[in-house]
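A single structure is presented below for examination.
The other protein chains are all here in position, but one chain of the complex has been omitted.
And then chain A:
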Amino acid sequence: MDDEDDAPPMLVSADGTDAVDASLSGEMEDMNVTKVPISIITGYLGAGKSTLLNYILTARHGKKIAVILNEFGNTTSLEQKPLTVSSADSSLATEWLDLANGCICCSVKDAGVNALESLMARRGAFDYILLETTGLADPGNIAPVFWVDEGLGSSIYLDGIVAVVDAGGLGRELDEPVGEEAVEHEGHGGKALSVAHLQISHADVVIVNKADLVSEAQLAAVVARVRAINSLASVRVTTRGRVDALEGSVLDLHAYDRVRREDLDFAAKGHSHLDKAIGTATVRFGVLGEGGMGALDAWLRRVLWESKVPGFEGAVGWEVHRAKGRVRLEGGRVKMLQGVREIFELIDGVDVDGGSGEEEQGGRIVFIGRNISGETAEAFQKSLDTALAGV
């Protein structure tokens, strides 16, 4: 005899309150909410990433910051699956730790955009997200994951990449990489390339930490070396991860939605060749019309998508890590170029410098990358001149 032969049970609500919640949250999702910035923190084990994050997590900044400790390695595990039809394997964030000043700290295996969005959906929005990568992570692989297409309407946006380096150890890490620290050894495609090179060349901010442990002369040499590798990045010197003003140095970088004129001024000023592996190329061009804009875009597609310098097919063995530029258009409008590896975007610029236009008659693009200075840089300029001459 089973229960069914007894009196009928009480009817139950089908979805009841849940259904109401679901429809509400559905509406909420469609509302245009404020986007939350995410910064990616790279740096070798021992450089002071954790000290910096500890400082941020405990300092009084009045922000609700989520620090995500990412466990994935440097390469293969990070293919951006969410954008293919084969996305079935997203294991989400599991553990987190609430901290007294409103921050949380958690570790995720798959730190894709979806994982962070659903973390926010469950934990409420944050003011800021910091993603700490493993020591040997190549930011060139991680940045594209979080540099979300505008059309996706994500609730997060990539604010910038911060590289933390150890003032005392950087020289050795760059010049004599051991084991996994090396990307390519000397002799193959030029000078030895280390993960430290990649972390600096992709960075928007480089924090030179442990400054108190080296002499002034040594510190100056390290800073000069960092600037030689990446003249677009801003450099901060710190001791024990104590960054005086978090805004602009670790938070609120706007490195992927703004390109300011002065960012390019410094990089374009001519560069030291202190580093043999990574260099800078700056190309200049005049005010562009509709046709010129199309020609520039086509030229960028050849260079960035296909690694070819049109007209200079002999120029090989180079690789662009980061590109930033400003394009002046007829009628006074400005377009800004952002690029990481082969991905690039030309977005409408808000002319944050006031746009007098006197110093900025034309456009400039700064490329940072492997084997890119000297002859390659000249080839870039000549090739672009030819591409724009016909329009």
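Everything that follows uses one rule, which is that a contact is a pair of C-beta atoms (placed from the backbone, for glycine too) under 8 Å apart; a residue touches a chain by one contact, two chains touch by 3 or more; residues count from 1.
Keep in mind that, in the parts below, contacts and distances are computed from a predicted model.
The complex includes a chain that is not drawn, and of the options "Ras-related protein Rab-14", "Methionine aminopeptidase", "DNA-directed RNA polymerases I and III subunit RPAC2" or "UDP-N-acetylglucosamine transferase subunit ALG14" the UniProt name matching it is "Methionine aminopeptidase".
Which of A:T42, A:N141 or A:T280 touches the hidden chain is settled by the complete complex: it is A:N141. Across A:F126, A:Y157 or A:F344, the residue that sits in touch with the chain not pictured is A:F344. Residue A:M10 is the one among A:M10, A:V178 or A:A389 that touches the chain not shown. Although one chain is hidden here, its contacts on chain A can still be listed: residues 4-5, 7-16, 18-19, 22-23, 26, 29-30, 75-76, 78-79, 82-89, 141, 147, 149-153, 301, 305, 342-345.
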